[in-house]
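What follows is a single structure, written as structure tokens, with notes after it.
Shown here: the complex without one of its protein chains, the others still in place.
The block that comes next holds chain A.
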Amino acid sequence: MAAPPGDAPLTAANNIQPFFVLHKAAAAAASSVPSSRARRRIDASLPSSPNPKSAKRSRDVDVQDEEDSELYEQLRLEAFHRTWSKIQSTIDEVLRGINLKLFDQVLQWAQESFSAVRAIAKPCHAEVQQPYPLLTDVICRRIPTSFVLTKNAEFVDDITTFRDLAEHLQSNGCHLAKLSAAELSVKHGVGGCFRSLLRQLLSDVPDVADVYSLASWYCEAENYDQPIVIIIDDLEQCSGDVLGELVMMLSEWVIKIPIFFVMGIATTLDAPKKLLSSEALQRLDSCKLTLGSPSDRMNALVEAVLVKPCAGFCISHEVATFLRNYFFRHDGTITSFISALKLACSKHFSMEPLSFLCMGVLEEDCEEFWRGKFEALPQVIWKYAFGLPSCSSAKNSSNSSNDMVKGLSNLLKLQKDWGSVLLCLYEAGRHDKVQLLDIFCEAVNPDLRTQNASNSDLFVSKVNSEKLSGVKPGSGDVFMAQVMNAIRYLPMKTLLHVLEVWSNYVKGISEINEKVKELQSTTIDADSARTAKEKWTRRSTGSAGNGTAPLNEKAAMLLQDVTRKYLVPVECLPFHEIICFKNVSVLQSALIGNPRRMVQLDLLKSQSHLKCSCCSRSGTAVSGSLHDTSIMCNLAQEYGDVINLHDWYISFEGIINSTNSKVKRKSYGSPSKKKSKSTPPESEAMIQARFCRAVTEMQITGLLRMPSKRRPDLVQRIAFGS
């Protein structure tokens, strides 16, 4: 540890200053941009690296290794940024696409309202700036307001929705301002709100924020002739009084300055009634719009990000299941799902040495990219690559870069096929309310694959089928079975539609495409034959045997066949470690910190962290050699939710003293210097001090509450279990 600040006296400035600058960035000018340097070095080391015969001294190799590792870390970081920005932009696009209909509705509403307002009166500039009202009619004092029902219990998902809405309106010419629930609070008052409005609309805000400055701004030529839309994204959290006041104030001006509201409502349409006074409500001319449901958004998201891996990055079955559970059991917000995915992505790039190869997917010619990168790989990583469990038993292991490039390309192609087939499955199951995320989790399950796999499968590397066949067959292909079942009962019209969509999905796989076409053509025949069929219902069943089985059955057969062949989970493919994140425990611990449980475990099992020799051997009893706070925490386990300080102290003292005397006896018996500090029985003051510190430490961790004045001898235990 370089200059440990903890050893400095307690009063050292760094410890008692509220804040200080530890250091400034190392001279920015000195270091050139590292990534460009990195690339240069990779090119330079291209010929030398693969053959390590250039006998260097070991120290040089070390230095080289270190440089290499930094270099590749830089590459991985770059890969992360590129991959994630691709994923993020895909996500944004998908969400915006889903909401686009609503956005257009809002825009149309705004434009209509604007023309309605203008139809009542078209004040000239001088009139706008006059303080007295233009019209006194009540009708003219109503603010057009659209309530957007978000249907989300959690507001966090709507942040992006409203952000996109704002952009959409703005790009279509509306003036836009947003007021958050924090601004519409009693603390800020209506004055604070108004100031915030002005800050967003005007380029420089005058000291006195009033409507006149807004009016004169609105009169400027470039601002006139467009409505001002105020978005309040979380209506329920706002203070009703403040919002009411704002509504009353602005409604007096609505003819002169056309300000409209868009309010997001998470609960029901009653919310504004509950929140606002009837007087304020009267001033709102409302219109109701509804957002798409979270499950629609989720399906679209899974399709765009996980099923068609837009940036090459994908996740394993375990991770998928974890994310699914996290979504359904944790909070059900898309936002938390995305942030979990991002964390998974960053963990992947941080832990997997070869992950930078993911970038290849984003390159135009990925094979070329990979070849270039492979040839520059240092020996260590090279070996690592061919030692990956998924390809260690590949048959013709000549370990050339060609193999690897081929392997990766093949991996991508199979992934693509897998995605197409999965979408076909989903399309069939959609009519039976199957969610894409559920079926996705099944489709990435390698166990399922080994269950279905015929004995000779070209794609599955041997090691995997061997390794995985040991795993007990998971309980399930529940959803896939449901899909297979569903397709048998699809009405003809829907089935035709499904086939239509399929042929779209499987364009890349000629074999299936043909079969789908075949099916489609038979349906047309069947269609024309239907009239005949209706006539002779009885007879048609008789001829079902020779190739005229009901279409549904055929489609189901095709789907089953295709699933068996093409639905190869990524974990069964060689080199999948490079693009696939598998470490679910790392993700879980980073995503869901659990201080309540972990801190208590730290204290109750301090030995497992400290790995000391002195405490573990004492077996069951609380040993005095434990960390003081650990002793206290162990003792506290035996109390109720209040702890008598006196008793607690006595038992603590007992443990300390018994250990001391033991140590003493021991040091008499064996002169080994194992415990050379044969201390005299601790002084009372010292024990008390240790007791005090342990109590304080437990207080800092929040395991204890200090005694109240009424019961000065009792402290309260707060945390009992996780």
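Everything below uses one rule, namely that contacts are C-beta pairs under 8 Å (C-beta built on N, C-alpha and C of every residue); 3 or more make two chains touch, one makes a residue touch a chain; residues count from 1.
The rule we apply is simple: contacts and distances are computed from a predicted model.
The complex includes a chain that is not drawn, and of the options "60S ribosome subunit biogenesis protein NIP7 homolog", "Origin recognition complex subunit 2", "Rab GDP dissociation inhibitor" or "AP complex subunit sigma" the UniProt name matching it is "Origin recognition complex subunit 2". In the complete complex, the residue from A:120, A:159 or A:300 that touches the missing chain is A:159.
Per the touch definition above, the residue from A:113, A:239 or A:336 contacting the chain not shown is A:336.
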